[in-house]
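Note that this complex is displayed minus one protein chain, with the remaining chains in position.
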Amino acid sequence: MATKVVMEALSPTMEEGRIASWLKHEGDTIEAGDILAEVETDKAIMELQARGHGVLRKILLAEGGTTEVGSLVAVIAAEDEDIADLLAGTAGGTGTAESSEPPAAPTREPPAAAAPPPVAGGATARVKASPLARRLAAERGVDLAAVTGSGPGGRIVKRDLEGPGMPAAATPQPLVSPIGSYEDVVPSQLRKTIARRLVQSLGPIPHFFLTTEVDMERAAEARASLNALGDAKISFNDIIVKVTAAALQQHRECNAWWQDDVIRYFNEVHISMAVAIEDGLITPVVRNAHAKSLREIAVETRALAERARERKLTPEEYTGGTFSISNLGMFGIDEFTAVINPPEAGILAIGAIAEKAVIQDGAVTARRRMRVTMSCDHRVIDGATGARFMQTLTRMLENPLAIVW
Amino acid sequence: MTATASSPALDASRAEFYRNLYRQMLLIRRFEEKAGEAYAQGQIGGFCHLYIGQEAVAVGSIAALRDDDYLFTSYREHAHALARGTTPRAVMAELFGKETGCSKGMGGSMHLFDAERGFLGGHAIVGSHIPIAAGAGFAVKARGTDQVAVCYFGEAAVNIGAFHETLNMAALWQLPTIFICENNRYGMGTALERSAAVYDVAQRACSYDMASERVDGMDVLAVYETMRRAVELARSDHLPTLIEARTYRYMGHSMADPIHGHYRTKEELEEQKARDPIDQLRVRLVDAKLMSDADVDAVEASVQEEIEGALQFAEESPDPDPAVLDQYVYQS
Partner (left out) sequence: MPTITYRDALNQALREEMQRDPEVFLMGEEVGVYQGAYKVSRGLLEEFGEQRVVDTPIAELGFAGIGVGAAMVGMRPVIEFMTWNFALLAIDQVVNSAAKMHFMSGGQRSVPIVFRGPGGAALQLAAQHSQAFESWYAHIPGLKVVAPATPYDAKGLLKSAIRDDNPVVFLEGEMLYNMKGEVPDEEFTVPLGLAEVKRPGRDVTLICHSKTVTVAQRAADQLADGHGIDAEVVDLRTIRPLDLETIVASVRKTNRCVIVEEGWPFCGVGAQVIDDIQREAFDHLDAPILRVTQADIPMPYNKRLEKAAKPSPERVVDAVRRVTYLDT
C-alpha cells in the first residue's frame, strides 16, 4: 500500500518546513524508519522519517522548497503500484520539483489610507473637563464651552459647576449620544406627582397593560411570499420587530426612557429582544430597527440570538434599547404580560399565532390570530397614549404594506 | 563506590509477573510510537518528550510500589502514568488536549496527573518536583503512615540547587522518599560529562550520607529488585535512597529536536539499541520457556489493539468546554 510522505510538524510552533536535503532519491528502496530528508524547521534541522516501506516513487518538493505542515512532499509505494490518484491535485509549496519557476509574488491591495478622525465640534478647541464634570454638565444641560475651568490648564472640575448661576437641572436640549438623538423633557409638576403616586401604589415601575388581538393572515401571506424569494428566512418575529419599530416612529411618546429628572424621548428606535438563554434571559438590541429592511433584521436577530446563547454578546449589544419585545409564541403561550425592562417605558408580550373562528362579513371563518399585550410605564405612557400606539401596531400588522407606506 | 546491581536470575513461579512487565514495556513503546506519529500529524501540540528506550526504569520501579504510594515525575512521564495504571485512553486524550484526558486537557504531555493512583504530576521545571516529592515523604512521616514517595528526574537535574537542598533535608529528617535519577546521558543535547564534575550520579548521595544504588536501567528485573530494596528501607525505617538507573533515550530530547543531532553519533544510538530493554526481556523469557512465540505475538496484538483504541478515543473525545477556562485557577 502506498504511503504518503507529508511535511510533518517537527516542532510545536512549526507551520511550514523547508527541505534542506533529500537523503533518499526517487527509485531508492525504503524501510520504515529510514531518514528520507532533512527538514529545516523554525527551530532546528530535523529528520523526516519514513512511516512505510517500498520504493520512493516520487519527490514532490525539491531541495530548498518550503511547504505547509501536512502537505504531500513524496510518495512511497510498491514498484508497480499506481500512484496517479495520490499525485492528482497536489499543489506543492514553493519550489515544486516539476516546476522550478518561482511563483508569482502575491499581490496585495494597498491598504486604504485611513481617514482622519472626525473632529468633534468642528474647529473649536477641545474643552478640558474632568469625566465627572462632563457627566454633571450633560445631566444639567450646561454648555461646558461657557464654563471657566479652575483646574490645572483650565480643566473644568466639579466645583466649577456648583454654586450660584449654575443650573441644578437641565433645560430641554437635543443631544447626540452613542444611541442616537433624543430629547429630554422635564416632566410637569402634574406628571411628577402622578409618577410619585403611581410608584407608591404599584412599586418602582407602575405598570399597566393593554391587550389586543391581531389578525395575522396578511402578515403570514407576506411572510410566505418573501420567503419564497429564498435568500433569507423571515420569521414572524422579524415582522413584529420591524412593524413595532415603524409604529414607534409614529408614536415617539412610547419610545422613551424614564430618567427621574427627565423623560428621554428617542428619535431612533432600538428594539431590545428578549432571548432565553440557559439560565436566564438577555435582551440583545436591534439598533435603528426602523431604518433596517426586514431582511437585515432577520439576519441580525438570528446572529444576535445565537451570540446571546453562546454568551458572546458585548455590553454594547445588549444595552441601550428603547423598547422591548418578548415573544413566547413558540412555547404555545396564548397571551401573557411582560415586565418592563427599565429605563424603557414599554414592552410587547407576543403570544402564539393560532387559527381561531372569527366572524367576518357575517360568516364564521378560520383566521390566524395573535394576542399582543403591551406593558406600559405609567410615568411615561398614559392609557390613551398606549392604546393609540397599539392601534397603529395592529393596523400595520394587519396590513404589512403599511411598513413601506 | 556504589556497586551496580546485577540482573537477578529468573524464577519460573513468577512467570506471570514477568510477562506483565513485558506487556507494560511494550505498551509504553507502542504508545510512544503512536504519540510520535500523532504529533507529526499535528494532533498533539506543545512539547512532547518520548520515553522510548527507557521503559525498564518506569516499569521495573513502579512494579515494586503499593497502590497508596506517591509518584512525582519530570515532564518525560507518559510511561510512568501508564505503568502506574492510568489508561492509555486517558493519557492519549490528555496529549490531544481533550476533556477526557487524565488532566482534563489542562496539563498536556508535560502535566499528567492521576491523583486517585497517587500520581501527582508531571512537572516541567527541571528539578522543581524534587523537593515536592520530599514534601509528600514529610507528610507520610508526620502522619506516621508507611507509604513512600517516589521522585523521577533526569541526570541533568542533579546539578540544580533544589536537588541538593532536598537530598540534604530528606537525609537529615529521614523522609521516606526514593529519588530515581534516570541517567539517559544527555540533558537535551549536553552530555553528563560536559555538565557535571562528578560523572557518577549515585555518588552524590555520599554528600548527604544517604543510601544509594546504581542499576542497569535497560534491565527491568534489575531495576525492580533495586527498587524493592529502596522501598523496604523507606517503609520500615523512613529512610531515603538515591537510585541511579543508567538508561538511554532513542528519540530526540523532545519531538522538536533531532534524533541524534550534533551531540551524539548514530553509531552510539545503534549500540544502545542493541541493549533494548524490551528485546532483552523477551529473549530471556522465551529462552527460559516462560513465554512462547505465540505468547509474544498475542501480547503484541493485544497491545496494538489497546493503543488503537486509545487513539480512537482521543480523536473522538470532545475538547474542553471554553466555559472551564477559569474553572481550575482556584479551589473554591
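When the chains are written out, they are named A and B in that same order, and each has its own residue count from 1.
Criterion: a residue touches a chain if its C-beta (ideal position, glycine included) is under 8 Å from a C-beta of that chain, and two chains touch if they have at least 3 such contacts.
Owing to the predicted nature of the structure, the values given are computational and were not obtained by experimental measurement.
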{"item": "Sole contact to the chain not displayed, among A:Gly33, A:Pro131 or A:Pro204", "value": "A:Pro131"}
{"item": "From B:Ala134, B:Met255 or B:Val303, residue that would touch the chain that is not displayed", "value": "B:Ala134"}
{"item": "Hidden partner chain, touching residue among A:Ser150, A:Ser181, A:Ser293 or A:Thr365", "value": "A:Ser150"}
{"item": "Contact residue for the chain not shown (choose from B:Gln54, B:Thr73 or B:Ser103)", "value": "B:Ser103"}
{"item": "Residues belonging to subunit A that touch the chain removed from view", "value": "130-135, 150-152, 157-159"}
{"item": "Subunit B residues that touch the omitted chain in the full complex", "value": "70, 72, 101-107, 111, 113-115, 120-121, 123, 125, 128-143, 149, 161-162, 165-166, 168-169, 172-173, 327-332"}
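Convention: only the chains that are shown with their structure count from here on.
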{"item": "Between subunit A and subunit B, centroid-to-centroid distance (C-alpha), Å", "value": "52"}
{"item": "In the complex with subunit A, residue positions of subunit B that touch it", "value": "37, 39-42, 45-48, 255-259, 261"}
{"item": "Subunit B partner contacts - residues on subunit A that touch it in the complex", "value": "6, 8-12, 14, 41, 43-47, 51, 69-70"}
